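Here the complex is missing one protein chain, while the rest keep their positions.
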């Protein structure tokens, strides 16, 4: 039941279930259909109207559109004609979680992600001046842009049928997941301390994401689901698809992290987003050093040198306005003697 | 009268006066006192209440607070205790300019900048994990932060009395100047396409800044005035001071720039803000190539190679969340045969 | 026998054994003891005297010193007093491989890596202004440097006994491996197109590295062996140790790669080294696109978009003068229908 577990079935309970307000208890299930959502959001901030209020322990079933809001339907569509910046990467929400206040962490356990809609429901494309191996709006060059190429892709909950030649496993994850910043409203393409468009494949069913809460209720947003994605998301686009994504919320009071954190059965991870990419890496590793010191009793320099021996670095993307790196350590090295 | 000219007294009129709706005519003078402003803004976006609506050609006298809102008053104050992030760098506005629509450029001619308040009215300081020669929130290090040092500085409209040893000329300019982004709201510390915290010393009395308009009225914000600043603003703080800053507005219809532009009597400049710093430089120079092609009839490759011989690069800051570079060319090279 | 295999025991032979001059035949075994080596090299280039000439298919047993040349012996040693820049990271070689000419690739299969010397034979330390979470010579700050901390570590061919609390698996790999550049001589701390100090954990027993040959004989250098290392080598130092490292050479004629490549049983990888880190990532992924097109018959845009779905990014280090990223794809996706 790994694709659809109501809570982490781990030997040791997740931090969420140890320290959260709901203490592992599962509450009400809500559904956020497109009808209930109404208009999507293209910017993540404190200025939009909440669509729902839930309790710690509650579960929400999100009907997410793909990051193009379903507009790219045929392989001869031109993204540059269809997409209208900055109205891209539509987000569901905001969801208010009762009890979440500035200075807390919002815990989000992803129970399951299922594809929805008719095949070919997956979309990949090359968008002019967007992606890792092209000049962009920021890495501004005078070269002609790459061609616009659209791929429509069949997929189910086993596989992504990429081409006649290549079939990839279905590895769903959430590309964009956020709590609201305190006063900024940040477009849905940009990751930062609030989460945002991190494109981290580990934000997937079975894992728990912890986001810093900056405003009352947290104001949770979600969107941009991927049926699979490589590390770096090098062309700038994953296999984008509409999903039914079910998550369970909890609130950890007084856990004042500066950046998103993630927990899997076997690892803990900190996530940094910045430019240049080394700064994202510095952020992620520094946060991990801090975590080892604060919650696991390591000496700071011991933690720093030890991560130099067993740290794991995971590239989210290096194509967005900010780039994302996760730094992780296996839980087995965290045990106290 | 160079410090206090009602409009550019140049041999050839500014683009503003050639192409603006007001066509060089000067309108009404408005005053935005602290009382009329009410609360300041710490984020620049479309979600705040306008404080004033003006016509093209109108002039506004802004009473700007310093970037610390006057809170740092003594040399033994501790910035880390006094400043409360993200409520820093207060902005006056938003001002609505009639006739400005998405796709236009807002022209802002700075007539004059005068210091106000009692001496020592200038402030410089070292803020933990902020500045060019220290680890920061992004360039995350484990080093101990630099000490907090505060300097209170006497200044008048001739000089900045930096120390017993060094007196610097008063070279006032506006650190943060913006139109609103379309849907984002961006904290006042960050420069980007909307302008923002560019810290470009050329945004000073006698020069004209052109900002892209993304929302009706432009929604103009201003703050963060500096009595002087070096290129790069290396410690992260200029000589910050409260000012009376007088600007004249105009609207250039259909001038769809992607990034801020600036005009002085003798040069034109494009301004890019990004990380890493080479990307800011790329943006600025690419925009300048585009400008030479579109408005001055140069061939693209001729413009590119010629800027390689006579382009001028001006570093705004390399300390903010994004770094700022201006690329300029003397007007004398733009003449048509 | 995975730790000590004479050649890759893979279902499909390695590229080395398919396309190399030796065609999988194993030749003579040579031994490069410290006595035969004489003085080590701290710079990798065409100006040093070869220590040995071997044939394709030959095997060399290298007695590598640790990257500190064994000078850090006690936990109260001060690296800043003991190490004398730029005489650091001693390299064995150069080895001339018969038949290798400019435009070829040198294949290096690592058969085995065994620790040598008395315990505690492992060394880790924090060196002032060196590492990922500190100001450095390049990321120049005014912060006080981090403390100098030395760790002497027991290790054997099963484990690295990091601390009372943590035992890590022995995962040996070669930190610095190079062919000579054509005219430059590059210090042993810097990775680049020639290989160099890549600190890529996948350059380990059982895998094959392919380096561009720029001068006759290739002029192969090796050193800087690690008993284990995390991704990123965040403190700048791995578990450094003296090793007996056995490699087998071959030459692939006319394989003109611009950057190092690597082959494991299940993946192929390209390796880029540059600053900022996104440039290393761009290099690695572009080389991988080229490889998929040239040797595996993929369409360029298909390869680019497909790597966006199944590419694997591996961070070598982000602490050296240049940073290193590997981009990989599982071989299973390369099969032709």
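Just a few scattered comments:
Letters A, B and C mark the chains in the order given here, with residues in each chain numbered from 1 onward.
Note that in this section contacts are C-beta pairs under 8 Å (C-beta built on N, C-alpha and C of every residue); 3 or more make two chains touch, one makes a residue touch a chain.
The shown structure was predicted, so the numbers you read here are calculated from the model rather than taken from an experiment.
Listed residues B:129, B:184, B:202 or B:233: the one in touch with the omitted chain is B:233. Note on the undisplayed chain: of the listed residues B:32, B:100 or B:124, the one touching it is B:124. Along chain C, the points of touch with the absent chain fall at residues 42-43, 45, 47, 86-87, 137-142, 182-187, 258, 272, 274-276, 279, 282-283, 285-287, 289, 300, 304.
Contacts to the hidden chain, counted on chain A, fall at residues 133-135, 139-146, 276. Where chain B meets the omitted chain, the residues involved are 124-126, 131-133, 146-147, 149, 151, 160, 162-166, 168, 228-239, 275-278, 281-282, 285-286, 289, 301-302, 304-313, 315, 318, 323, 325, 327, 333, 335-337.
We take it that only the chains that are shown with their structure count from here on.
In this entry, chain B maps onto chain C through a rotation of 180 degrees when their C-alpha atoms are superposed, rounded to the nearest 5. A simple rule picks the central chain: find each chain's mean C-alpha point, then take the one closest to the mean of all protein C-alpha atoms, which gives A.
Centre-to-centre spacing of chain A and chain B amounts to 35 Å, using the average Cα coordinate of each chain.
Centres computed as Cα averages put chain B at a distance of 48 Å from chain C. In chain B, the residues touching two or more other chains are 139-142, 276.
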